[in-house]
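Removed from the display is one protein chain of the complex; every other protein chain stays in position.
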Amino acid sequence: MSVEPALLAGEPAARPPKPGLPGRLARDGGIIFGALIILFMIVIGITAPWLGTKNPSEINPSFRNRVPGIEQTIRNDDGTARTFTYRMGTDSLGRDIYSRVIYGARVSLIIGITVAVISIAIGLFIGLIAGYLRWVDAVVMRLMDGLMAIPAILLAIALVSLFRAGVMSVIVAIIVPEVPRVVRLVRSIVLSVREEPYVEAAICAGTPTHLLLFRHVLPNTIPALIVQGTFICANAILLEAILSFLGIGIPPETPTWGNIMAEGRGLFRIYPHNIFFPGICLALTVLAVNVLGDGLRDKLDPKLARRV
Amino acid sequence: MGWPVTAPVLDVQGLTVRLPAGADRVHAVENVSFAVAPGEIVCVVGESGSGKSVTAHAVMGLLPPGQLTATAGRVLLEGDDLLRKSPTEMRRIRGDRISMIFQEPMTALNPVMKVGDQIAEVLDIHTRLSERERRARVLDVMTSVHLPEPERLIDVYPHQLSGGQRQRIMIAAALVLDPVLLIADEPTTALDVTTQAQILKLIKELRARRNTGVLFITHDFGVVAEVAHRVVVMQHGRVVEQGRTEDVLRRPRDDYTRMLIRAVPSLSPPPRAPAAAAPIVLQTTDLSKTYLARGFFAKRREVKAVKDVNLQVRRGETLGVVGESGSGKSTVARCIARLIEPTGGAILIEGADVARLGARALRPHRKRVQIVFQDPYRSLNPRRTVGAAITEGPMNFGMAESEAATRARNLMRLVGLDPDALARFPHQFSGGQRQRICIARALAMEPELLVADEPVSALDVSVQAQVLELIDDVRKRFNLAVLFITHDLRVAAQVCDRIAVMHKGEVVEEGTTAAVFAAPKHAYTRALFDSAPGRHFEFGKFEV
Partner (left out) sequence: MLGYILRRLLATLPVMLIVAVFVFLMLRLTPGDPAAVIAGDNANSEQVAAIRNSLGLDQPIFTQFFIWFGNILRGDFGESYFFKKTVAELITSRLEPTLALSLATIVIAVAVAVPLGVLAAYRQGTLIDKIVMGFSVLGFSVPVFVIGYSLIYLFAIKLNWLPVQGYQRIGDGFGGFLQRLILPSVTLSVIYIALIARMTRTSVLDVMGEDYIRTARAKGQVEVKVLFKHALKNAAVPIVTVIGLGVALLIGGVVVTESVFTIPGLGRLTVDAVLARDYPTIQAVILLFSFVYVLINLLVDLAYTLFDPRIRY
């Protein structure tokens, strides 16, 4: 049960200083767990070439569908031979799954972060304007309603079908369905903040609209947007994997977790690891981002818990 | 009525309730003792944070588990120590032998359950009555709390009732099993003054008829004077004084009690110099605001919030606009500050009509009218320093930062705060201090008219007096015109030169404060005055 504020409230003359925000965040288990895993994945993505990988797109017809841990002697250009261990086996084209999984982290993270940043930026811009200008609001919100009436995955699928397959088109296809959600969130915050007496006081003080938005309204959207951003990031990583898995996302030679799994579908009964290794990485990454988001929400924006 | 001669229903002895670790003090309530006799109303009075509400919840066994725990003392209900009861035993006692009513009748009733069922629930929990008997008992108790047409109201939902009716339902549910003790936690604070008077009358009547002991929690000495047989004054979780109402109010022994009672504004207006000759700063002619509730394809509905209001405020004068909730008084204030656009009439500020100006044209007029709001906790942007709040306005109109900062320092001193506190954030100030900051912010614009929209309603009575004094002081010092919106007749009597009484969007009576208080003409004004709790009592005139 929550504290009943009426019971505990006094006249708080001068509250003891709260620990700084970074301090409070660093004490939350979920935030630490999420941040560490994400950091780990970022490090893996950056240092992929030095983690015992080989070219993830290199086809090896004589060495297809091998089980994890198998070794192969590879002849180098200068004639010496070395042993390469396929830690996660090879796929039906003989590509090293371990290398593909490691390189796959790059694509997932790039897509997750890019989509989150761009969706938030666009949504914030439109939402601020819609929240403040009535005539824009009417038009924009009807458009957003229309976009939101199309289930997100379907909209993304429809959009990728229009472009040539590639990372950029996947990013655009995921951003479009996310933007209306950000717009709604920002708009709802703007509408509630502009009723606050301190905003009305600023209006009486003659503060021009653009400063009003910038000084008093915008800062109030930031906690919610940081939280929303993490959830968009998680969603985007998932959606990219789904599109690639369905064979309509990023071209199959690019190593992404979704592509590895798509490739592994055919021989799933015999070689389930083709799906499980990338699947675990994907789930772990998305889990980490979601847990981080939950932790941030509890600390930064408890009210967001009620929004969907 | 004297000290209880019969055994008390409730005898609280040395009650101590611990606060969770990290709070600003160790105990919410410390060593509190008092008693309530059958048929007696005992008021526990104190400011926010005094522990009065915690005391009530402790008696009821409703302290939030794990956060507040009674650590010492005894709570004897007819000799039975409630603190030693198991949760199950306490559940059997609650609703049957003790019951409780709360501050907000809007939220204290379950919105999705018929009110009759909510009363019947008590019978359902504690008795084995048949459906028919239950309904009869519910109708019976609804009649006894004077609800009109109980046969119809038994089957309605809370939102279909008025605030006063909802509180009657709460009281009916509390009294349906004839408990020996009724705990009333600020039961009339959320109600309008006329409704409050009716509920207070009802509580007095019921305790007399049923001989129920009443533990009445309040912050309002007017209410104390109206209903209490005995008074317990609390401060910082301790009892500082208790005794018969007459004794405590007329001959308080404790300094804090004296201060509290003295801070209650008197209902008789002090003599004030008329400002008849001064130039008119604000004049409204037929000011109207109509809201159109319109939906897509839905029927249109008109709500006339304000109808043809004519007001006039002169330089150096305070005009009080008095009314209950929904009277339109705040809408008037917001129209004049041009936070909303009126739908009809004119608003002349020093002769210039601002009623219909657009945002751009309005800007030069903005500095002339400044507003102070009710809620000090939401009136300042929590993310910006106090200094930024005060300098924002002048800098909007081109003042250099250094000059604005100097002005802010001077104003901080003027409103009685440390100028060095400008770099601090709002959460480091108390409610009263924040209201001072808001006044400084308004004054920084050097306005002609100050609109004060219930500026002291959210403050404790001791802080209230200081803020009122400050407002009156700046009015004199800057020769300001002040439009003072309030629901509190006592406050209005103290600070206003003239008052306008609003009812259902219209001004029903206007005149000098002295004249209106001495001889109210309109029936509504008279009803309002008759409802003021403790109106027969002159506070702060102590006998030695």
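Labels for the chains are A and B, by order of writing; each one numbers its residues from 1.
The definition used in the following text is that a residue touches a chain if its C-beta (ideal position, glycine included) is under 8 Å from a C-beta of that chain, and two chains touch if they have at least 3 such contacts.
Everything numeric in this text was worked out from a predicted model, so none of it was measured.
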Sole contact to the chain not displayed, among A:74, A:143 or A:168: A:143
Option touching the unshown chain, where A:88, A:105, A:160 or A:250 are the choices: A:160
Residue among A:174, A:241 or A:296 touching the omitted chain: A:241
Subunit A residues touching the omitted chain (full complex): 1-2, 4, 142-143, 145-147, 149-155, 157-162, 234, 238, 241-242, 245-248, 261, 268-269, 272, 275-276, 279, 282-283, 286-287, 290-291, 294, 305-306, 308
Residues from subunit B at the interface with the omitted partner, ascending: 60, 62, 91-96, 99-100, 102, 104, 107-113, 121-122, 125-126, 157, 159, 170, 173, 296-298
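Here, only the chains that are shown with their structure count from here on.
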Complex contact set, residues of subunit B against subunit A: 19, 23-24, 28, 47-49, 53-54, 57, 63-65, 67-68, 103, 337, 339, 359, 363, 366-367, 369-371, 373-375, 378-381, 383-384, 389, 392-393, 396-397, 427-432, 438, 441, 445, 460, 463
Touch list for subunit A against partner subunit B, complex: 1-4, 6-16, 196-209, 211, 215-216, 219-220
